[in-house]
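All protein chains but one are shown in place.
Chain IDs A and B follow the sequence of writing; residue 1 opens each chain.
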Amino acid sequence: MANFLDPWRRLADQNTVAGLIDTHLRGAGQVMLQDNPLTGFLFIVGITWGAIAAGNLAVVAGALVALIVSTMTAVLLKAEKTSLRQGMYGFNGILVGVAVPSLLAANTSMWVLLVLGAGVSTVVMLAVGNIMKMWGAPALTFPFVVTTWFLALAAYAFGHVEIVSMAPPAFPVEPTAGNADISPGFLITSWLKGPAQVFLIGNVVTGAIFIVALLVNSVWAAVFALTGSAVSVVFALLLGASTSDIHSGLYSFSAVLTAIALGSVFYKPSWRVTLFALLGTVFTVVVQGALDAAVAPAGIPTFTAPFVFVTWLFLLPRVNLPPHPHSPIENGILTGK
Amino acid sequence: MANFLDPWRRLADQNTVAGLIDTHLRGAGQVMLQDNPLTGFLFIVGITWGAIAAGNLAVVAGALVALIVSTMTAVLLKAEKTSLRQGMYGFNGILVGVAVPSLLAANTSMWVLLVLGAGVSTVVMLAVGNIMKMWGAPALTFPFVVTTWFLALAAYAFGHVEIVSMAPPAFPVEPTAGNADISPGFLITSWLKGPAQVFLIGNVVTGAIFIVALLVNSVWAAVFALTGSAVSVVFALLLGASTSDIHSGLYSFSAVLTAIALGSVFYKPSWRVTLFALLGTVFTVVVQGALDAAVAPAGIPTFTAPFVFVTWLFLLPRVNLPPHPHSPIENGILTGK
Partner (left out) sequence: MANFLDPWRRLADQNTVAGLIDTHLRGAGQVMLQDNPLTGFLFIVGITWGAIAAGNLAVVAGALVALIVSTMTAVLLKAEKTSLRQGMYGFNGILVGVAVPSLLAANTSMWVLLVLGAGVSTVVMLAVGNIMKMWGAPALTFPFVVTTWFLALAAYAFGHVEIVSMAPPAFPVEPTAGNADISPGFLITSWLKGPAQVFLIGNVVTGAIFIVALLVNSVWAAVFALTGSAVSVVFALLLGASTSDIHSGLYSFSAVLTAIALGSVFYKPSWRVTLFALLGTVFTVVVQGALDAAVAPAGIPTFTAPFVFVTWLFLLPRVNLPPHPHSPIENGILTGK
């Protein structure tokens, strides 16, 4: 794969416009933690396929506009060059740009919120990057989650912002379990919609394109994505989750990301890492159900929060670090007085 | 202005009682990030005017009691002298003291909660100050927000605590947009109530007094306060926010604080800083609407949380700091095994 992309890499290093395009494509690729312009390009292809199928082209337009706005905000703020060039200030932006037109009607207010949110997502990325750096951990997609939670909640406060696809605020209701016909077709659809829903798209072909997009950069990433999606579908079925949600890939998109992140990106693949990643993936399903219930009274989606919270918890433990013992703290305001 | 206050400064340095009064007045002034006793004195004048106009003198009494309790708690805990002298342990307290009688009926339980909350606000300030120091960032009014959220929520658990002015817990309802008559009077009222609502007061004269209070310490602070209020009113109108809320200054008080903080206090005024502060101010309006919806099921106000969250996000980015890349973490619990 290295050879195949070499001419493009040389061009991107020499030509400013090609370099900018490369930066933006890598930004798209980083949504699933891949620093590869072809991966990013294929992600945009998959988004476009899904948007055409759903008849909502504002999703593609939003994705591209937000990718550019968030990356350019980083340029204007003179963000550190290497990380900028790796697309680290694009992946939260493109997710904002996909999410907003998926939830809200495409009027002027929506576009204002989308552009504003894309720019702010870069500020939030810089802030969260600084916070998490203290523990040597990544920001993940938390800047997207927090920015888009603000935008989605704001829809309830602003009359000119029209909601088209968010469940209204309500108390969570437990689903009646085990009433669906679990056919092979059900399982394959659920399995492939998992990766697709990372970009809020419920489309099997998009899911398949996304797997190819991972494959061109990392076989392990594709393997863990498919494994994560399969494991999450099975575990959600065993616990009796809403089969309609499972079938839409809604129990799998965060699990896919957790599996990729823990299994192939932040730890190097091994048997111990695989077991650890599986534990994280399974717990992501629990957290997905939990957060679905928690955000129901607010009337907003969880976005990728289950992935972010679980992956942070599984990345923060350190070798040979004892926690503070249950004994007097040092230099406390009343210590030694 | 320096000359005008010089005699008082000399007195405050030599006389213990004058020094204590000076510390308390600076505490009031720090609510809008101004280290100036005259600013603080004028804030108290503005609060008094608003309380008399609203016929709720418990607000003034509460403000003064809480200012003293929170400052004295810092003295008893032997807080670091310079920051104590700058009023850093008074501004959260006075806000607790203004908020509690604005929301709850003035009976014994309310005064117990007010005094308790004022004392605890200093402990919380010391704690949050320590946490945020790790990133070289200020605590802002978060100690007030978190303390008063606890007190306000507690009102629903305790029968002797009587709520007089909080919307009961409910799901958020989107306002019908654009139904108000936006006259020049509407705009000017909304504009001046913004600064006044920093202290939970919906009074135009109080707002004007507060602007003068800023002016005696910093022209830039006054300019950014007025700009922040104006921008927030216009942006909230454009998005179709509740005109009654806009008219009460409820979309502007956090925006005023964000504008002062980003535009004139934590960054030095310049064109780039002004644009950055405007981006933050506009996003504060979005976050105000978002948090209004988020806290509705809990039945409590946002207080200055929109200011705190947005300003933190805009102060935390650092020059030349790359976030953790999407590659293996160091010293992780499964790294290198």
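In this text, contacts are C-beta pairs under 8 Å (C-beta built on N, C-alpha and C of every residue); 3 or more make two chains touch, one makes a residue touch a chain.
It should be emphasised that the depicted structure is a prediction, and the values quoted were computed from it without experimental measurement.
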Which one, B:Ala12, B:Ile47 or B:Leu113, makes contact with the chain that was left out?
B:Leu113
Cross-chain touch to the chain not pictured, restricted to B:Trp8, B:Phe186, B:Trp220 or B:Tyr267, is B:Tyr267
Residue of B:Ala154, B:Leu187, B:Val204 or B:Leu238 in touch with the missing chain, whole complex considered:
B:Ala154
On chain A, where is the contact patch with the chain that was removed from view?
77-78, 126, 134-135, 171-178, 236, 238-242, 279, 282-283, 286-294, 297, 312-335, 337
Across the whole complex, list the residues on chain B that are touched by the chain not included here.
30, 33-35, 77-78, 80, 82-83, 86, 88, 109, 112-113, 116-117, 119-120, 123-134, 136-139, 149-161, 163, 168-170, 265-268, 270, 272-273, 276, 297-299, 315, 317-319, 333-334
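The rule is short, and it goes like this: only the chains that are shown with their structure count from here on.
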With centres defined as the mean C-alpha position, give me the chain A-chain B separation in Å.
33
